[in-house]
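Missing here is one protein chain; the remaining ones are kept as they sit in the complex.
Then we have chain A:
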Amino acid sequence: MTAPLLDIRDLRLGVAINRSTHHPLLKGVSFQIMPGEAYGLVGESGSGKSVTSLAVMGLLKKPLAIAGGEILFKGQNLLALPKREMRRLRGNRIAMIFQEPMTALNPLSTVGRQIAEMFVLHQSKSWGEAEKLAVEALGNVRVPNPDRRAKNYPHQMSGGLRQRVMIAMALACDPDLLIADEPTTALDVTVQAEVLRLIKELCAARGTAVLFISHDLGVIASVCQRVGVMYSGCLVEENETRLLFADPKHDYTRGLLGALPRLGSRSEHGRQRLVDIDSIIADRSKLTETRFIAPRGPEGSQP
């Protein structure tokens, strides 16, 4: 068996309230991603998907702080890495795409220059060479007229194009792992499908592993081979995508699946009511480690 590319072990992090107290957000999350594998993290807002990805990138901002655990990337613990070493990996070996293509690009700089930065930073290219490579990178994400588009500013592009620019930027240095945090949530549905296909095909062709974060099970299912379901700072279930859909083990997963609208399914009233997950997201400080799902779940059962 090959060694995992990313191995997250018992990751704990939280909001530091003061020196002694710590409000936990991740309560011991562990999962592994194999080289070239697409792994999905699914869960509702506030379940801890995004902070997990930020922790891997080393981009946690105060007052968020790691409380324990390890993030092993190619066997190297990222949490113990000096800042300079981490910077060398970030963008180069581990790259990230964010949710909002509208605001994730610098409005005062051409997209070509913003992609070129990657080559200047990690491959010590001159700006001239880097800009040429940036045009090439835009072509790789199937942006039409890449040489003209490279001179565009972000406001001259549509949301879909900007997200392609983000993808071109993230894949510029051929990273081993791409983290995509809700990359299509802000886009409309047709563009969503194109961008998803692009990520899937490019990563498959280059053997790039993907950590794909979404609240949308449908999106996850179309991209990922394996899925982890997060709820309230814990990974409650993990399985191959196909098996998870066929046989969800956990109440919360069943709830999530039930909340998906399905084509063609109707009740006697001509319209099917979606299953909703009871109650708002629970106050984490009141949940015990073992019973955190208890106040919720459509059947009211216990985990």
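By definition in this document, a residue touches a chain if its C-beta (ideal position, glycine included) is under 8 Å from a C-beta of that chain, and two chains touch if they have at least 3 such contacts; residues count from 1.
The rule is simple: contacts and distances are computed from a predicted model.
Colleague: Mind telling me which option in "Sigma-70 family RNA polymerase sigma factor", "Glutathione transport system permease protein GsiC", "Malonate decarboxylase beta subunit" or "Molybdopterin-dependent oxidoreductase" is what UniProt lists for the chain we can't see?
Modeller: "Glutathione transport system permease protein GsiC"
Colleague: From the list A:A104, A:M157 or A:V223, which touches the chain that is not on show?
Modeller: A:A104
Colleague: Hey, which of A:L11, A:L26, A:L72 or A:A95 is the one touching the hidden chain?
Modeller: Hidden-chain contact among the options goes to A:A95.
Colleague: With the missing chain put back, one of A:L59, A:A80 or A:L243 would touch it. Which one?
Modeller: Once the missing chain is taken into account, the touching residue is A:L59.
Colleague: Which parts of chain A are in contact with the chain that was left out?
Modeller: Against the missing chain, chain A presents residues 57, 59, 87-92, 95-96, 98, 100, 103-109, 117-118, 121-122, 153, 155, 166, 169.
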